[in-house]
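Sending over a structure as structure tokens; questions will come in a sec.
Only one protein chain is missing; all other protein chains are in place.
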Amino acid sequence: MSEGPNQEPLHDVAHIGHAELLTPKAEDSLRFFVDVLGMEVEATEGQSVFLRGWGDYQRYSLKLTEAPQAGLGHLALRTWSADALRRRAEAIEATGLGGGWIDGDLGHGPAYRFTDPDGHAMELYWETERYSPPDHLKPSLKNQPQRYTGRGAAIKRLDHVNVLAADVRANRDFAEQQLGFRLYERIQLDDGSESGAWLSLSIAAHELIYVRDAYGARGRLHHLAFWVDTREEVLRAADLFLDSGIEIEAAPSKHAVAQGFFLYGFEPGGNRIEVTTGGYLVYDPDPEPTVWNELERAKGQAWGVKTVESFHTYGTPVIEEQPA
Amino acid sequence: MSEGPNQEPLHDVAHIGHAELLTPKAEDSLRFFVDVLGMEVEATEGQSVFLRGWGDYQRYSLKLTEAPQAGLGHLALRTWSADALRRRAEAIEATGLGGGWIDGDLGHGPAYRFTDPDGHAMELYWETERYSPPDHLKPSLKNQPQRYTGRGAAIKRLDHVNVLAADVRANRDFAEQQLGFRLYERIQLDDGSESGAWLSLSIAAHELIYVRDAYGARGRLHHLAFWVDTREEVLRAADLFLDSGIEIEAAPSKHAVAQGFFLYGFEPGGNRIEVTTGGYLVYDPDPEPTVWNELERAKGQAWGVKTVESFHTYGTPVIEEQPA
Amino acid sequence: MSEGPNQEPLHDVAHIGHAELLTPKAEDSLRFFVDVLGMEVEATEGQSVFLRGWGDYQRYSLKLTEAPQAGLGHLALRTWSADALRRRAEAIEATGLGGGWIDGDLGHGPAYRFTDPDGHAMELYWETERYSPPDHLKPSLKNQPQRYTGRGAAIKRLDHVNVLAADVRANRDFAEQQLGFRLYERIQLDDGSESGAWLSLSIAAHELIYVRDAYGARGRLHHLAFWVDTREEVLRAADLFLDSGIEIEAAPSKHAVAQGFFLYGFEPGGNRIEVTTGGYLVYDPDPEPTVWNELERAKGQAWGVKTVESFHTYGTPVIEEQPA
Partner (left out) sequence: MSEGPNQEPLHDVAHIGHAELLTPKAEDSLRFFVDVLGMEVEATEGQSVFLRGWGDYQRYSLKLTEAPQAGLGHLALRTWSADALRRRAEAIEATGLGGGWIDGDLGHGPAYRFTDPDGHAMELYWETERYSPPDHLKPSLKNQPQRYTGRGAAIKRLDHVNVLAADVRANRDFAEQQLGFRLYERIQLDDGSESGAWLSLSIAAHELIYVRDAYGARGRLHHLAFWVDTREEVLRAADLFLDSGIEIEAAPSKHAVAQGFFLYGFEPGGNRIEVTTGGYLVYDPDPEPTVWNELERAKGQAWGVKTVESFHTYGTPVIEEQPA
């Protein structure tokens, strides 16, 4: 019998609300997210365009911002309540990684800014605007926030974010202890160090992933992943990438870790983008994380596909020289 | 901006661990769950057989028990912690619906018994045995509890339970207040009464559903639903039902409420069984429940399929006469 | 052992090249075929727009023509060779149903016009123009005639045509004897008459279907069917129909006859349109046709879905009164 440590789990942070993506090619990137991924432009403000999938309950899940370099602008996490927001802000303040309050941004209320130990900018917020579709995007089913247009890959919502970190373990600990993420899988190298950690705030197999930065750099992005409901839509997205001239880094297949079904490509700004579905749901409130060793990971993905080398090194901002 | 009531949500109950199903035709029912649904027999004890899907992390999710009449034996819910179990037991005890502690059952520890207001037998437990596969069922991927055999519909796990109730609203309130279920959708008749409520403990669109009993009877079961990962597997299950002589009540289509993709049939003991996938995930920690009215529900399922009459009346134990 | 009649099969007609569809609402119909079915406009001439699926090897498979009433303009069949065209023209001329030669139409050469016994206008032709895509529609794979745009249901090509006939048997005989269609399935009513015949020129389960006209009318169209490669695309098309306001007559399910996976709806001009995939391939050069009787057909579709009443009576041009 597993009795568990009987530690009361932390339920203060609900989910990743949106990610801000930086692109040096704003127009081309926008065309990719609208025409190829099939997102809708919900608003434009300054150098940023706010984009949504047809299943997003908030106004947007992607803030696309023109910038000199590709990369992650920030990650915004929504809490379970106003009190939870206050609790988390205080706890993070105490770690020394806090950055203070901001008034909010388009579509959401006051937010507490901070960075993870690796330096990725993050925010916590509670108040939000739910999406209210214009007439041409009104859905037929009232439990759906927006009409299904079917344009491009027709992604439903932002699914998860994978960030690179110089020290995976330190960031994973922070995510668990300060934000209440739960660890479902991790990779432990033969030297005992951790090279990847799959974390979630819910029964979804992953919402935030930390992977070791091959350059030892800080604050970089590995990829943003957008959800579709079926594997057939991932296969279809590959046809769309192909005929839209989007470089495919990894053709559709099934991950061993977390068992997600994937397609990886690069948006014109240089950021890696995943179209994903599948995986598993973790109903176990007290699961023992799956630990993979080097030998096991060397087998490649679930059906034996070898991971392409760039997947282990490339991130944004791009570092031109070879990793050490 | 939605500021919400800022009520701290209850996170004490994690998920439905298993359901006990009663069958007057034990042997035929067993053959259905093993050969047609593709479950594994994990243990046998007395008049009960304990069955599992390939994705269940615990030893079993279905306890199939021989009994004079079809119906639901009990529902067992696993808590988030030992403390959460104690908290819930005390709270339910105070409602007068408590039934005291039992030592547990095969595969799990002490359980607190109670009934919902309608009289369905339920249990709460914390300690559990995780599944340890015998050699012939060891999986290739270590993040999977069991080998994928592919036999029959090859269901992955128990997904949700739909019970009939004389008073939906009273039971929904109990589930929300005492167990921490969250209400995602409901049907409100023109007379103001509630005829259906879709409840969940997680981001899954539903785990427990209450639907009005057309007979005003108490404690009956509408159906148990078993999960497969893809719509194609639901279509495939329909071919298997057809060629296995299992009566199909409703051919595969998409629900309007909760948007699940369904196939309904009857196991030989008379209980309605669903093979399901799809639906949506509710990341919103504070969603406004979708309310459907009679006119909207009269449109049928998502793509206009009219709901078959038996779906509104049939439950187990079976009541032979016509509903009032 | 089946020795067969050892009659040399006729191999003169290759396939249905295109169908001309009449619509009283030219603009709305065009929007449907372009936006919802995802076809491309290849040319416009007079009152007609020529449309293609991404997999059509010829310039178009649908000629959409404005007309006072909905219905079928004509069916054009391509032969296996110039000689085969001459042979068929002579043979049909001899039946008295011939209509003489025309110079051809956009995209194809000289054609021999005729009607089937029921009066549906048909043409035979050999010379054709293969599709040459403009730059924005050039495919990445050279064995594909056109880029996959993914717009709307993204149908690949015209698949089959179902026409109503006052006397199914007479038309089926004509199609077999004069055109070389092979009969794969048919429905025989208890009175011995034939109410449906599924015919093909190839291993595809059907290319031309005759179904009894419930009004005893002549020359009417039951539906045009457009192909997609997967069942998931049919399900997706249903979501698109729903959110585009296209009336769904029959939600996706699997036919018993020919086992095709279907979705039926009405284009704005009133013609019934199917999105289809699946079925089976008939490699047997000498198959015994499957004969269904009334009792068997009363069971509904493959998984028990009852056929909606309009499916048995509605055709275009529309007849307003009730059938006898």
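Here the chain labels run A, B and C in written order, and each chain numbers its own residues starting at 1.
By our rule, a residue touches a chain if its C-beta (ideal position, glycine included) is under 8 Å from a C-beta of that chain, and two chains touch if they have at least 3 such contacts.
Everything quoted here is computed from the prediction, not taken from an experiment.
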Listed residues A:G46, A:G96, A:G192 or A:G304, member touching the removed chain: A:G304
Among C:R78, C:R113 or C:R147, the residue in touch with the chain that has been omitted: C:R78
Option touching the unshown chain, where C:E129, C:E247 or C:E294 are the choices: C:E129
Per the touch definition above, residue among C:I102, C:I203 or C:V318 touching the missing chain: C:I203
Interface residues of chain C (partner: the chain not displayed): 1-4, 6-9, 11, 14-15, 55, 57-58, 78-84, 108-109, 126-130, 141-144, 157, 185, 202-204, 229-232, 256-259, 278, 280-281, 283-288, 290, 292, 296, 302
Residues of chain B (touch criterion as defined above) contacting the omitted chain: 139-141, 147-153, 230, 232-233, 236, 239-240, 242-243
Residue ranges of chain A at the interface with the undisplayed chain: 231-232, 235, 238, 241-242, 248, 251-254, 301-305
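Criterion: only the chains that are shown with their structure count from here on.
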Between chain C and chain A, distance of the C-alpha-averaged centres to the nearest whole Å: 46
Separation of chain A from chain B, taking each centre as the mean of its C-alpha atoms, in whole Å: 31
Residues within chain A bordering two or more other chains: 141, 230, 232
